[in-house]
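See below for the structure under consideration.
A protein chain is absent from this complex, but the other protein chains hold their places.
Moving on to subunit A:
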Amino acid sequence: MSDPIVKISGLNKWYGDFHVLRDIDLDVRKGERIVICGPSGSGKSTLIRCINALEEFQEGEIVVDGIELGPNLKHVDAVRREVGMVFQSFNLFPHLTVLDNCTLAPIWVRNIPKKDAEAAAMKFLERVKIPHQANKFPGQMSGGQQQRVAIARALTMNPKVMLFDEPTSALDPEMVKEVLDTMVDLAEEGMTMLVVTHEMGFAREVANRVVFMDAGQIIEANTPNEFFAAPQHARTKLFLSQILR
């Protein structure tokens, strides 16, 4: 297949003396959907936050679309332009309308004229099915709607890779579905995605690979069928037995 668009090699990170990420090696090919799961505190968030340099790391290398991100985080800006991120707590800008949330980065980072940026943003808001709420403030929307706006906001920068850090964990059950549907749509359009989630249904349906982490290491990585049907490592089996009751 094609070259990896994200290549993580020998990644090590410490918080003080605490070794959070240990020798992580992970290649993500273009168009691949990877679900990362694991117990709380296993370093899932830390790992995907390293990919767009929200966290610094001490050893190893991350290459995103040919741009190299070493421990000195030299090409941060270039990498961030290629990588979109969706957070567990949405992190929409509460003082800006939905439309302004979606045009801010195109206007100020890519220097796109306001009119064009708004037209593009409306297209993405249509894709996540909330075009008629464009002039509302985030505080006036439901959690599911806010998370879909957050997805649209990340998409306006035309990222090559999308990172999701537990995008549905802060949502009520009926809203989880609308956000997952949006993510499935995105996957079907061929977006490269790294998703930290405990939604195993989503993993089964969408993922090309499931990565299981524990104690800062990748314990097991496999296709969803193999992963759920025949987990190899004892730790994986325990985790799955707890989560799939």
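Brief remarks on what is shown
One rule holds in what follows: a residue touches a chain if its C-beta (ideal position, glycine included) is under 8 Å from a C-beta of that chain, and two chains touch if they have at least 3 such contacts; residues count from 1.
In this text, contacts and distances are computed from a predicted model.
Considering only "Carbon monoxide dehydrogenase", "Cytochrome c oxidase subunit 1", "Amino acid ABC transporter permease" or "L-serine dehydratase", the record for the omitted chain gives "Amino acid ABC transporter permease", by its UniProt protein name.
Remark: the omitted chain is touched by one listed residue; of A:D3, A:D25 or A:D77 this is A:D77. Take subunit A: the residues that touch the chain left off the picture are 52, 54, 77, 80-81, 83-85, 87, 89, 91-96, 104-105, 108-109, 137-140, 150, 153-154, 157.
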